[in-house]
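A single protein chain has been omitted from the complex, and every remaining protein chain is retained in its original position.
So that you can tell them apart, the chains are marked A and B in the order they are listed, and the count of residues begins at 1 in each.
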Amino acid sequence: MAAALLTGSLAACGEPVADAKTLTYWASNQGSSLEFDKQTLAPVLERFEQKTGIHVKVEVVPWSDLLNRLLAAATSGRGPDVVNIGNTWSASLQATNALIAFDPQAFERIGGRDRFVPAALAAAGAPGKAPAAVPLYSLSYALYYNKQMFADAGISRPPATWEELVEVGKRLTNGKQWGLAIEGANPSENAHHAFTFSQQYGGAWFDAGGKPTFDTDQNVKAVKRYIDLMAVDKIVNPSNAEYAKNESLSDFANRKAAMLLWQAAGSAFQAQGMSPEEYGIAQVPFPANPPPGGKRVNSMVAGINIAVFRHSRNLEGAMEFVKFMTSDAEQVALNKVYGSLPSVKAALTDPAFQAPEQKILAEVLGSTAAPLPQVTTESQFETLVGAVMKEQFANAANNKPITEAAIRAKLRAVEQRMKG
Amino acid sequence: MREGRGERIARWIVLSFLALFVLTPLFVMVSSALKPLQDVQDSFTWLPSTLTFQAFVDMWSTVPLGNYLRNSVVVASVAAVFSVSIAVFAAFAISRYRFRGRGVFSVAVLSTQMFPGILFLLPLFLIYVNLGTATGLELYQTRLGLVITYLTFSLPFSIWMLVGYFDSIPRGLDEAAQVDGAGAMRTLFKVILPTAVPGIVAVTVYAFMTAWGEVLFASIMTDQDSRTLAVGLQAYSTQFQVYWNQVMAASLVVSVPVVAGFLALQRYFVAGLTAGAVK
Partner (left out) sequence: MNAPRPGRGHTPVPAAARPRGSATVPARRPTHAAPDVRQHHARAVGAPPPRRLSEGQRRRRRLWRTKYLPYLLVAPAVVLEVAIHVVPMLTGVWMSLLELTQFHIQDWSTAPFVGLDNYGATVDFSSETGRALAKSFGITVLYTSLSVFVSWLFGLSAAVFLQRPFRGRALLRTLFLTPYALPVYAAVITWGFLFQRDTGLVNHVLVDQLGLVDGERPFWLIGENSFWALLVVSVWRTWPFALLCITAGLQNVPAEMYEAAAIDGAGFWRRLSSVTLPSLRPINQVLLLVLFLWTFNDFNTPYVLFGGSAPPEADLISIHIYNSSFSTWDFGMGSAMSVVLLLFLLLVTAVYLIVTNRRRIHA
């Protein structure tokens, strides 16, 4: 009897059954903490409730959990109605068929496809298919540099080529500080750079049919170029090889490194006591002499997409919520807080996004950013290739030679582990 | 029996080494919790540059630690109580009856210790979800689901320990009670349980700790309302930086109750094991 009562009371703690008046929303962690994000979203959701009468129950899911939780939700058909996803996962999640496809009709429902920034929309699902999500926050990589350190080393402008970056990096590296900070043990971060370098070397990680092509010359060179920043050029602190918890951000903010390649890092610096006047922002460099076939790409199209689960019991409300979150006013409000860019054109012109950082992001996104391969096995690519690079960084940090042959062998090995 | 000089020196060396080994991380946990954030991001120092309790204040707002703490307390306590209650009956049956399937049951209980958690994580998750959909009994993302999962984690070891303990209680006591007309349940509650208090305490503590520390299942099976400490503590590692001083402060706060409880009851634990495992 007591057991039955207890069972009842414990079960009552579960989430309420979805109906037309409630929605569950999983937000990704964009700000300094889960709590910060909850507070940022609270007024937004309040406005939505006033407008539509729909109460949104939000949970901010840490990045370390998000993909697994999404997978669990896709597997079980139970979970949130609306979710944020890393845009690189779009095609992988699209393959599960758990997300609503944004066909012309669905786009009509949220105000039209043309409202969105085309580059951001290119990273929302496999090409030629109706997107599995729509862009919410847009980002790109940029080069952050410490103005004071540059001035002290007599450097007048940020490097525009990798050769220059290495050169100034060496001048900036001394006993107390390093030229560049890298998140060497973070597979995703590594994979993003592998993509950009590969593009610049004229390579590709997947062929047109979506088959992995990891061990090509271009990819091997691309990976080696990135690792060599530590192994050969010695402008990266070997310690960076074990960084996986955003320590490189802290290193830059704490003046232990002069440069950092990151996406919209401004608010993170601010939180760690580095004011916007202290650092400059430039585009990620290109090679001085682009190899044949090399593409003029210096960032992935980074960002967060918003998606609707097919199993939602309140599809109407969910679409309404997506429309609301991608409305001009909310796009301005949210992206302003996070330092990211709106994914709808109209909001981009808002004065909030004319700061130097956001201007660079917009410039890159508009011209030299390319989406990561929108293939179903993209998340495997990030995991496996990113881990290979982590291992190479570990070798470099331990003063072991980094050879093309070794990288090729490792890339070939993980390619064989890819399925499909 | 005297202790030789060499033996004393060896004892001193071995125990000092082990004490140092055990103490070092514990010391760092405490000292780092009392450091300002700047200290834990720079080169290691044994002591804080300035002593501050700020981390103990901030940790509640960086992460909803209070909620996690409450969930962990509820889940671990309820799981422990049920685990022990169920184990008591099972152990009584195994210790006092010879019945068909007894051997199979014993082997089966052992083999559950071999199951890689990862093998039944996803299926169990799906079973919970489907049960919720079919019957309305919600186990996915609820504390009840965690309670049931965790109690089965500690159950095999609990039964095993209690069987040993019950076996050590002379059958003469049961017989005497039965001669006085006591039934099986009366024998269990009036004779065996009062004698087996150390074993029961030990098993309760074990079951509590099992539930308190589990990470893998909690990370998939909880949401923000049912999240437990073991998973919740990861949230101090944010998109911007790791608040190491707060991690240590929070770790300290969540460890102290369990450690204190365990250490206070360690005598029973040893007694429980003595009877349970050695006889």
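Going forward, contacts are C-beta pairs under 8 Å (C-beta built on N, C-alpha and C of every residue); 3 or more make two chains touch, one makes a residue touch a chain.
All figures in this text were calculated on a predicted structure; none of them were measured in a lab.
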{"item": "Selected residue (touches chain absent from view) among B:Gly66, B:Gly103 or B:Gly136", "value": "B:Gly103"}
{"item": "Option touching the unshown chain, where B:Val73, B:Leu122, B:Leu137 or B:Val201 are the choices", "value": "B:Leu122"}
{"item": "Residue, one of B:Leu65, B:Leu155, B:Val191 or B:Ala207, that touches the chain absent here", "value": "B:Leu155"}
{"item": "Missing-partner contacts on chain A, residue numbers", "value": "64, 67-68, 71, 74-75, 77, 92-93, 95-98, 185, 187, 237-239, 241-242, 244-245, 376, 379-380, 383-384, 386-387, 390-391, 393-395, 397-399, 413-414, 416-420"}
{"item": "Hidden partner chain, residues of chain B it touches", "value": "1, 3-4, 6-7, 10-11, 14-15, 18-19, 21-26, 28-29, 32, 40-44, 86-87, 89-90, 92-94, 96-103, 105-124, 126-127, 148-149, 151-152, 155-157, 159-160, 163-164, 167-168, 170-172, 174-175, 178-181, 183-184, 209, 212-216, 229-231, 233-234, 244, 247-248, 251-252, 254-255, 258-259, 261-263, 266, 269-271, 273-274, 277-279"}
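Criterion: only the chains that are shown with their structure count from here on.
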{"item": "Distance from chain B to chain A - Cα centre to Cα centre, in angstrom", "value": "38"}
{"item": "For the chain A and chain B complex, residues of the former touching the latter", "value": "3, 6-7, 10-11, 13-15, 29-35, 59-60, 62-65, 68-69, 72, 75-78, 245-247, 249-250, 254, 267-268, 271-272"}
{"item": "Chain A partner contacts - residues on chain B that touch it in the complex", "value": "41, 61-64, 74, 78, 82, 122, 125-126, 129-130, 132-133, 137-138, 140-144, 147, 219-220, 223-226, 231, 234-235, 237-242"}
